[in-house]
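Only one protein chain is missing; all other protein chains are in place.
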């Protein structure tokens, strides 16, 4: 079994290999120029800060369906320990074990490969157990601070959330753009709201993951045409799941990460942001979403913040 | 053994218990108002982004001196796994185990207690193994985005780095303030550069931790007088180590975290920022330093970014 | 709420505090004398070895009901890495994160406390985050090698497995003793088979844990009267769950671990042993069930083996 011709046709149209040189490891993050950041800072008009990460805890979004991707196990190694003798200042220390893709996270460009290749045509075999990702590890990602744009697809349609089977199309994105009175431009980080995270927040982990609304295989071309720097949303699978085309699994991952070299984010809680943007009647903001620099990491938890 | 009278005298002068109400869990982060954030955003004049986190890797700053505080152990759980059959899109996933205070991090207000109390007078016994920190866990910390000020104490003195035994005094801070042409004000996040992290970067983990320059027990009053929101620096111990006053261990921790309710950061790599500020002749910037929201966490890795 | 009078009455009758001295940390393991071991070795008549541990894997018995008690997360840190250059011998290394009570395990005597006390009357506060169990940690457990006796309660009743609500009584134990043609004696490690683990093996983790057959609060006296060294069985909760007496949770744990100082084992797979004993018409054997010596551990995974 190989990927179908329609995948390869789209891939050809959105491919960015070589665009920023043979040595490039960060893809569309190159589009976040100093000018872009400067303009992004101007979006912080009211100073209101909206955090977008889910709490990190054992009762997180993972429901045990993806082997090894465990919710944070948070443990104590010291509790009020008087390190220097009785009556001295006491310390508490803790530790965590977690899957790097388990919570609100960024996928590194190396999170998926297809046909034996990762972004910029490098061999997938450059990902190893001891070295982790030799190229395009999450530690290489340039600081992700840019203009954020919320495309509130659910709200644009007058819905609380999109139904499980809804594939978010380019037309949906355009509709949300118009609804928000915004034009997506080069270097933007686009946040696509489906409302699906409400299912998790209501306590249904299984229903959160499946069936899920998510990006259609047709959207990468839309992002590519606008030179978007990164995309994140409020679902477990990012793209519609189960997939639109029978037997074609994770095509949006492959197009974004491998072909375009575009980082993508999942499990972002966009509910408070949706409210804040609606209240402000403004769908752009300064976004800071710094990857934790795990050397060779194929993903990272992230605590993004929108500053309106 | 109990804490000496001089500690309690300073404690009285800087104490913020009750200042933001009996229910408050975030202390001086209350000082980051929307107005402060709005003004902070205006500091992003050039759009240059300078990341301040050390790479997260097994060869991190911990040298095994603090039990349980392990450097990140980064492991693979999937490498190019064709989840859906041969020839399909392949996934790579990873996991990490690490001490929450092991790398570039924020201390939560609960990281230390003294005399059985944490910030706002709550009992230290509210920190437990199963519940972790019931109050003032790092997940409670308001989004840490504010004006950053680099007090480049080493550069102000014409030094590459302060010597191991140097206690950074209020006079040193004032000198660096003047050197930088800046006045620290309410809601600022102050970054104090000693240059000590160069010792780690040069490969000497033991020398990095001990002896270390760091904040003097006299500095909390200086920060308190200016209503600083948070302080971070480029050392393992934050405060001078071994301590200035014989037998008084970690007094600055106790004053900041317990008395003032002020978050503090350690192991921040301020070297590139020092260069950038010197080049720009400007020592203020927009700082985003979002805690990862570990529920009940007594600390968190952080990937701060300064935007000049 | 405190423990009811009936608990304290039984506790008085089975209490072993001080029996082996005020310094003792191992309780009934003292009953495994060299003579007992010598006689136990004589039970290995055919040389048939029957392992009793469940496989250690992410899909283990834990169903997420007990916070922090995670199934083994097994990850790779090296895969066929040619450490010394291309063409040299290649190494594979792995790591694990797991709850010490998550799989086939022994409870240390410190696993539970009641009324502020652990075995031998020591304060429960001797268990701390940094020091773990100061007394009676699992590393202190003497080598657990003794005569094993299978009390096959299910088979003695002609059942595949006991129903969920069945409390195993002293009478049931006596019935199984008679069925097996064996007399339990001092120093024995008694394995009580309910058959409940079949529910897990059939894929129903939730049904495995609840409702579960298990030991009645009346059995500790039976074990005490016979000076049994340790008891293990094939359930998640060890004792009947939900409990026999409304509001009296985990009384058997408290009687065994705290009062008697008797180690107990859970999630032991006794199915193959049941078959082997039935085939041999013999219910005694040499048992080796060595704790992994985690310093201060309140439990340990164990890979027991019966040698018939």
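Going by the order they are written in, the chains are A, B and C; count residues from 1 in each one.
The definition used in the following text is that a contact is a pair of C-beta atoms (placed from the backbone, for glycine too) under 8 Å apart; a residue touches a chain by one contact, two chains touch by 3 or more.
These numbers were taken from a predicted model, which means no experiment stands behind them.
In the full assembly, the chain not pictured is in contact with A, B, C, by the touch criterion defined above. Contact with the omitted chain, checked across A:79, A:133 or A:168, is made by A:79.
Annotation: of C:101, C:233 or C:284, C:101 touches the absent chain (contact as defined above). The missing chain, though absent from the display, is touched by one residue of C:18, C:181 or C:293; that residue is C:293. As for the chain not pictured, it touches chain B at residues 58, 64, 67-68, 70, 73, 75-79, 81, 92, 97, 128-130. Seen from chain A, the chain kept out of the figure touches residues 67-68, 73, 75-77, 79, 95, 97, 129-130. Touch with the hidden chain on the side of chain C covers residues 1-3, 33-42, 44-51, 53-57, 66-70, 72, 74-80, 83-101, 110-114, 124-125, 127-129, 132-133, 139, 142-143, 145, 247, 249-251, 253-254, 286, 288, 290-299, 301, 303-305, 307.
Simple rule for what comes next: only the chains that are shown with their structure count from here on.
Here chain B and chain C face each other with the same set of residues for the most part; over half of the interface numbers are shared between them. Measuring from the averaged C-alpha position of chain B to that of chain C gives a distance of 45 Å.
Computed from the mean C-alpha positions, the centre of chain A lies at a distance of 26 Å from the centre of chain B. Chain A has residues 67-68, 70, 75-79, 92, 97, 128-129 in contact with two or more other chains.
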